[in-house]
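Below is one structure. I have some questions about it.
For this depiction, one protein chain was excluded, whereas all remaining protein chains were kept in their positions.
Labels run A, B and C following the written order; every chain starts at residue 1.
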Amino acid sequence: MLRFTATRLVQLVVICFLISVFAFLLVHLLPGDPTLAILGPNDTPAARAVLLHQLGLNKGLLAQYGTWIVNIFHGNLGASFLTKQTVTNALSVAVPIDLELIVVSQVLALLVAIPMALIAALRPNRAFDRVATTSTFAMLSLPTFVAGPLLVLVFAVTLKWVPATGFNRLSQGLGPNLKSVILPSVALAIGSITVYYRLLRADLIATLQEDFVTMARSKGLSTRYILLRHVMRPSSFSLLAGAGISIGTLFTGAFVVEVLFQLPGIGFQLVQAIYGRDYLVVQGMALVAAVAFVVVNFGVDYLLTVLDPRVRRA
Amino acid sequence: MADSADRYDRRAFLTRGATTAAAVGLAGVGLPSLLAACGSGTTAPPHASSTPGIGIGTPKRGGTVTIGLNSEIDGFLPSASHFDNSGLTYANTIFDTLTVVGADGSAKPYLAQSVVPNTDMTVWTITLRPGVTFHDGSPLNADVLVANMQALQTSALTGQALRGVVDTVAKTGDLSVAVTCAEPIVAFPHYLATQVGYVIALAQLESQNSTKPIGTGPFSLVEWVPNDHLAVTRNHNYWRSGLPYLDGLTYRPISEDQSRENSLRSGTIDLMVTRDPDAIRDLRDNADYQLVLNPNVGQGDMDFVILNTSVAPTSDIVVRQALAHAINVDELVKLFGAGIAKPNLSLFPPGSPYRPADNGYPTYDLAKAKQLVAQAAPNHGGSIKISLATITDPRLLNEVQAIASMWGLAGIQTTVSEIEQVTFIDNLVTGQFQAYTDEMFGATDPDLNYVWLSPTTANGPIALNFARNKDDALETALQTGRTTSDQAVRAKAYQQVDKRLAQDLPYLWASLATWCSIGSNVVQNFNNLTLPDGSKALGFSNGVLDPTPVWRKD
Amino acid sequence: MPELPSYVALESESTLALDSTPGMGVQALQSRLPASGLFSRKGGLGLTFWICLGWVVFMILLAVLASVLPIKAPNFQDYSAVNVGPTARHLLGTDDLGRDLLSRVIFGSRVSLVIGFAPILAGLVIGGAAGLLAGYRSGPADTVLNAVSFVLLAFPALLAIMVIETFWKPVSLFKLTVMFTFVAAPLLFRVIRATTLSFSSREFVVAARATGAKTSRLLLRELLPNIVPAAVSFALIGVAIAIVLEGSLAFLGLSIGLPTSSLGNIINDGVNSNNLTLNPFIALWPSLYIFLLLTALNLMADRLRSYFDLREVTL
Partner (left out) sequence: MSRWSRRPQLSFPDVGSIEGPLLEVIDLHTSFRTGRGLVRAVDGVSLTLGRGRTLGVVGESGSGKTVLSRSIMGLVPGSNVERSGVVRFSGHDLTAMSLAELREVWGMQVALVFQDPMTALNPVVRVGRQITESLRLRAGLDRKAARETAVALLKSVGIPAPEQRLRNYPHELSGGMRQRVMIAIAVACGPKLLLADEPTTGLDVTVQAQILDLLAAQQSERHMGMILVTHDLGVVANRTDDIMVMYAGRVVEQAPTAELFAHTRMPYTEALMRSIPRLAEASHTRLRAIPGRPPDLAADLRGCRFAPRCPYVQEHCRKEEPPLRAAGQGHLFRCWYPVGSAEGDAALAYNVASRLPAALAFTGTPVRDAAMVAPNGVGIT
């Protein structure tokens, strides 16, 4: 096991280094610079020179990258040129929002997709399977930015059950917190249900054709027991891999929902920082999102070796 | 100073929150200097029993209100942060301005006890109100005011705009300061009602801290989480005794117009500021909500297409005339005004003293437009090609496509493009554009727009007069308007400005912006500020609120 | 077509001695084609398959022949009929600029079909080849390709697309396709690598290798037929996601330059400034188009997979 984690750690470091270089270069490719965003029309050459010096942007790219990386190791991700807010502070606002959005939406997606897949796999090509498959396509062709407004129209505006926008932090009580997160999570979950349903259904059908299922039946075990204790585990591998990727990409992929529901998550602040040429915030957010993705997927890889003893030797 | 040239866009959070670079840094809200000859206001039809925004019955103390704004600000430093309409609303909550514009349009003393000019209006003496303290307990005195003024003069953001106005600032007494101007500035009190009029505590000024504001205003800071909320609580020793009524306030910036409207209708917020005509149309006839539109006083923000007069083909006046004649403004506003916005082919709103009877602005005439295109085409390589751009906003994108098809009918090949905010502003400032949509010129006194219109700021690599039109007659009219104290002469001067703009056509006018504040019936008295001298303030204008008089009914 | 339990299938096809593992070589696939031809309901691919195929071909024809069809110009603004529901003149109604929705959806489908299929096909080729190689021949090639795929996936696609767009003006269909390929290729790489890994440990591959088969022959003849079903079903989801992703970009103003329409930016327009309540048709027709396209594609894919995969659930 140690060798497994060791190679993974090395890969993690290499990948994060590549991503940090990638993020840094990309952002500095953007035409224009933060002085324009700060000074606006009063961007006289003199004022610009002063500001560039203040922000340390007059140094060479390599030097800037160097200072950025050194700061990171000291735990200082730098601050926004515009709002003077430290990136860590912005993250302390963004990460809880994204984490909660991702956890609630993916749990919802799994709670819907798993039972559906089980029933569909038990009777492939029968009525339920056909209906479920078609309805998942309907969900797939319903973009988040259509699902969001529809949900708000029904549950917030007409029924007034939940707030239409905004994020109530956990400190304001679980009830209000969940209420503020439920609509964006459902909008996000709709996209994931289809992927999870199709992955799980395909694997379940394959597993249900294995001999050990007939063996289990020949022991007189109930269908429910066989499904949960024998069939689920070997069929959940690609589902897990799918979850890893979908959770990873949601860190920045949820920006549409974050805009619609005014939730300043990582995607939201990343987009804003790009528009404002707020280099340090962009680099900080991009790096954190990327590291989160890598960590999540390495976690999934580890979980796969735990779930499938045959893989452990690899 | 001129009202902020803020951008009307649905992606306000994308742009304004981070950059609001569009604002000159000086956003003015205030009142017309003359008694407004007030035409029928475009306020919503009167409610059953009360006018919207005016409280009924005795004010109730306590409770909190949540207000949804259309954008987030980037800080609380008047000398470094961009105060768009949301910025000014935040500032009105935590700070006070030296003067506030009254319902009659004149700038009345507020934090300042008096603002007195010398005979030729070149030296203005501001005397502060005694016994006023900041939230951190420090006293308000002449030293603090001088420090504030000097900070504004030296700041990269506001310095250039103030150069033409304020020359030197000197303390003349414990509570009085003398400001000498470069030239007679008739509308100086109006400047003190804009971003430069806010006075912040020495502690915040010296540390240049833009996230922890300390002011003299009705509420003091509790917590500011950018793009999420600003929480403030009642300032118990506010210098206006008995005010404010509320215990606290929460501002929530919601950039999506649709989301903000949904938040109001779902009760997530109690009051909102919007400029989306659809929202106004939806809620106008709904008895649960009070709608307060822009007062028909002073100058409202104008929606228009700005043409770059320093670059071909828009440098050719004939082309500009063709473009003006080709736009069917009535149809355009009907399509996008949701029946709320009104076409307004002038710098000034209808009923304003500065609006000439007929400013000669070209009306819609497709045949004439075609003829002008044919006339101008030979000296532009045989055909007129215009690139029309806007920022990422669904209504503006549709508007731009409509204009493009109208110009197409007149034979002008138009390409439409969408540009994100920073590049948009950069192109405006550096003149790398032909035709852009734009929205600005909201101000309580025409002089506040001097820096945007004056040919003196039209040259050099970076020009504040984006259209870069150089018209001497326009400059003389602006100068007389700025320096004469005779109202009749001033009116004639600004009428001349409007006529010149209609001749030179740097701006193709469309309609007045439909600013509106909408509150549920729970929120009372959100547009009924009374000044210390007992008279009524102008109140909500160009998207700026003052929460001081608000109370909660339930 | 109901299937036989595996052990029955084995017995009744004795001489073909199908190996016991689910995967089958290419020769087994050919043997599956029944004597009674492809079209018959009983043995063939079934009517639903051909209906779906017909529908997809119809959609592609519509998109290709759009400019020739007797429909209105997509960008013509008819101010007399703004936000109108389906009428004789405008079969599917008009949008908030009075443009005919039928022609905008058809012209829009041009962009969206390309955006949907091109990056996924490119991704399948690039990701597929890399995936096959990495999955089959683990070792340095695998670790390098895996690391590259990780970096591409981990990097916020949003940042890349936004930077490229502001830098690489104006946005064209080709550029969008290239950008989407960058997103699709690593995803498909990971799926195909995973499937290759699981199949390459199966006996029939080891057996084929034992008979001295060249790697290329082995990859193409043995592994590919088993990987295709999984890859195709994932790719089809990819098509849907790509089309809808283009809509999210339109939401941010980073999509195809206006006024050309794509299904994404029509839907986006249909959701803005309460068009949803005012004129829901704007968002409805393109979403319906995507839904029908996807359902048809996926039914075909499922039909093909179950046709070539004669096994029955034993529970």
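Here, a residue touches a chain if its C-beta (ideal position, glycine included) is under 8 Å from a C-beta of that chain, and two chains touch if they have at least 3 such contacts.
Given the structure is predicted, the values throughout are model-derived calculations rather than measurements.
Peer 1: Kindly state which of the options A:H53, A:K160 or A:R233 is in contact with the chain not pictured.
Peer 2: The single option touching the absent chain is A:R233.
Peer 1: Out of A:D98, A:D129 or A:E210, point to the residue that touches the absent chain in the complete complex.
Peer 2: Within the whole complex, the residue contacting the unshown chain is A:E210.
Peer 1: Considering the entire assembly, which residues of chain A contact the chain that has been omitted?
Peer 2: 123, 210-212, 214-222, 224-225, 229-230, 233-234, 307-310
Simple rule for what comes next: only the chains that are shown with their structure count from here on.
Peer 1: By Cα centroids, which chain is closest to the centre of the whole protein?
Peer 2: A
Peer 1: Measuring between mean CA coordinates, which chain is farthest from chain B?
Peer 2: Result for max centroid distance from chain B is chain C.
Peer 1: Mind checking the centre-to-centre distance between chain A and chain B? Centres are C-alpha means, answer in whole Å.
Peer 2: Between these chains, centre-to-centre, one finds 39 Å.
Peer 1: Using mean CA coordinates as chain centres, what's the gap between chain A and chain C in Å?
Peer 2: Chain A and chain C have C-alpha centres separated by 23 Å.
Peer 1: Cα centroid separation between chain B and chain C, in whole Å?
Peer 2: One centre to the other, that is 50 Å.
Peer 1: Of all the residues in chain B, which ones touch at least 2 other chains?
Peer 2: Chain B, residues with two or more chain partners: 14, 258, 420, 423.
Peer 1: Using the touch definition from the top, which residues of chain A touch two or more other chains?
Peer 2: Only 31, 149, 153, 259, 271 qualify.
Peer 1: What residues on chain A touch chain B, complex-wise?
Peer 2: So the residues of chain A in touch with chain B come to 31-32, 36-45, 47, 50-51, 82-85, 90, 93, 149, 152-153, 156-157, 160, 162-167, 259-262, 264, 268-269, 271-273, 275-278.
Peer 1: Where on chain B is chain C touching in the complex?
Peer 2: 10-11, 14, 257-258, 261, 276, 278, 282, 331, 335, 391-392, 394-395, 397-398, 400-402, 404-405, 416-418, 420, 423
Peer 1: What does chain A use to touch chain C in their complex?
Peer 2: 11, 14-15, 18-19, 22-23, 26-27, 29-31, 121-125, 133-134, 137-138, 140-146, 149-150, 153, 191, 194-195, 198, 202, 205-206, 208-211, 213-214, 217, 223, 226-227, 231, 238, 241, 245, 248-249, 251-253, 255-256, 259, 267, 270-271, 274, 282, 285-286, 289-291, 293-294, 297
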